[in-house]
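Missing here is one protein chain; the remaining ones are kept as they sit in the complex.
Entry: subunit A
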Amino acid sequence: MNLHKLTSRLCPKATQKFRHLHIQSSGQQLEAVAVETASAEANPLSVFRTSERDPTYHSEGHSGQYYTLPPTHIQKLFPYGLPPRFQLQIKTFNEGCVMVRPPALELISYLKRADYSKPPLRYVLYGDIGTGKTMSLCHALHYCYSQGWLIVHVPDAHLWVKNCKELLPSSSRPSRFDQPIQASQWLKNFKITNERFLSKLKTTQRYVWTKRESTEKGQPLGELIDQGVNRMKSSSDVVGAVLRELRLQAGGATEGEGAFKLAVAVDGVNALWGKTSLKKEDRTMPEELTLIHNLRKMMKNNWSGGAILTALSQTGSVFKPRSAYLPSELLGEEGFDNMEPFVPVSVSNYNEKEFESCYLYYLDRNWLQHPHSRSEEGKKELIFLSNKNPSILERLCAFL
């Protein structure tokens, strides 16, 4: 198994810091988590909720419990980042509740203990389909946001390798191709998430876009982004420039007010090294896409002062079989070599306690309307039919 090869090839700094790496060979194992229900802060009415809203203070004791995402945070941080079904659920229930689960807790604990003067560590969330990788990623990202980091969030890298309506040849390099719509969309979202940083950061070099337009050195980053949003043609290059700036400036404690930590979160990271389904006008495959190229550069750990959080995804991937869920299968040879060394975090189906709390949450929200679903028999049926898989359970309860 590639995971065993991984342990030997992990860089020695990591092994010193992280004594126990939860490497599980199959995503199906149900972990027996110690049952610690009500802590002092917990609501006396509901066992499955916790009133602790700050992910910084989430611990093992909260595992299996739901915490509410503050609405302001949802607007700023996750305008587009949450899975679409979860967004619908937020709208229906009028609140966004996320379950605290061991993989997310693990990630957060690593983030807390990491040393940010060294090159960033890469964390890869992997697991079977529908087990909660994207949600765990969002949970960890919420932690980063509440700590005041700068977030670079790519909600789904697969959207950049397929179904692009416009594919322009790049203005700067002849062999590359641009995706103006996706790039400008992403820049807009980046702006919403990281508003407070935009005025503080300055560009370090001069960027020339066309014969008449250029951004001088020392301009605030916000201007760069506006340039990209307004001028669609060069938006992909702007993205590249922004990423480069962030790489150069992250973790620079000596910059004065520009000190910040950078969190690069990419969902569906296996798209970066997979095949594209895009074609040029003359029906051949493009050699290189600007956005993908820039993202790949971000993935390399030749900068410092941040963390790279990624999650694999099979659902959006092109040309990959449904049964593939391990990093080696989804990333492919090239991807695996590029991503190595990384810290794998496995995400699996609910265990009994988590299933129980999910069930109670749905009951509490009056989501399970069918009278039979409230009985023991109904619960057994739900367990069987969904095999405690979060997404299948959610789809099942949707029509009950």
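Everything below uses one rule, namely that a residue touches a chain if its C-beta (ideal position, glycine included) is under 8 Å from a C-beta of that chain, and two chains touch if they have at least 3 such contacts; residues count from 1.
One rule holds in what follows: contacts and distances are computed from a predicted model.
When the unshown chain is looked up in UniProt, the name that turns up among "BZIP domain-containing protein", "Sorting nexin 4", "Small ribosomal subunit protein uS9m" or "Coiled-coil and C2 domain containing 2A" is "Small ribosomal subunit protein uS9m".
Annotation: of A:85, A:279, A:322 or A:370, A:322 touches the absent chain (contact as defined above).
Of the residues in subunit A, those that touch the hidden partner chain are 28, 128-129, 322-323, 377, 380-381, 383-387, 389, 392, 396.
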